[in-house]
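Missing here: one protein chain of the complex. Every other protein chain is in place.
Up next is chain A:
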Amino acid sequence: MRLLTGNDLKTGAVTWWTGAEWSIHIEDAADVTGGEEEIARREESARRVNVPYAVDADIHDGSPRPSHIKERVRALGPTVRPDLTLKPADPEIGNWVI
């Protein structure tokens, strides 16, 4: 599957296209296979997101998981600051990234 991601224009936060809007949670990300370019163009000109691009992913425990480690780090936050990640309380989250 393909996911569309970018950084929020105002905050810089990593965001994922849900099919209708942008979410900071990768679990919400929708498969955009085939439509990525058009959505990216539209959303960038609507100034909601900065430099959107598509990434490969697969489904892992029912949720999308990007194929490349860089995108998994982006999705979650720095692995060395679990307190700053999106799921600070999840002890297993490191395994999801690595």
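Just so it is clear, a contact is a pair of C-beta atoms (placed from the backbone, for glycine too) under 8 Å apart; a residue touches a chain by one contact, two chains touch by 3 or more; residues count from 1.
Everything that follows uses one rule, which is that contacts and distances are computed from a predicted model.
A.B. asks: Write down which listed name, "Cytochrome d ubiquinol oxidase subunit I", "Branched-chain amino acid ABC transporter permease", "Nitrite/sulfite reductase" or "Fe-S cluster assembly ATPase SufC", is the UniProt protein name of the chain that is not shown.
C.D. replies: Going by UniProt, the chain not displayed is called "Nitrite/sulfite reductase".
A.B. asks: Among A:1, A:39, A:73 or A:93, which one touches the chain that has been omitted from the display?
C.D. replies: A:73
A.B. asks: Take the complete complex as the reference. Which residues in chain A touch the chain that isn't displayed?
C.D. replies: For chain A, the residues touching the absent chain are 7, 9-14, 44-45, 47, 50-51, 67-70, 73-74, 77-81, 84.
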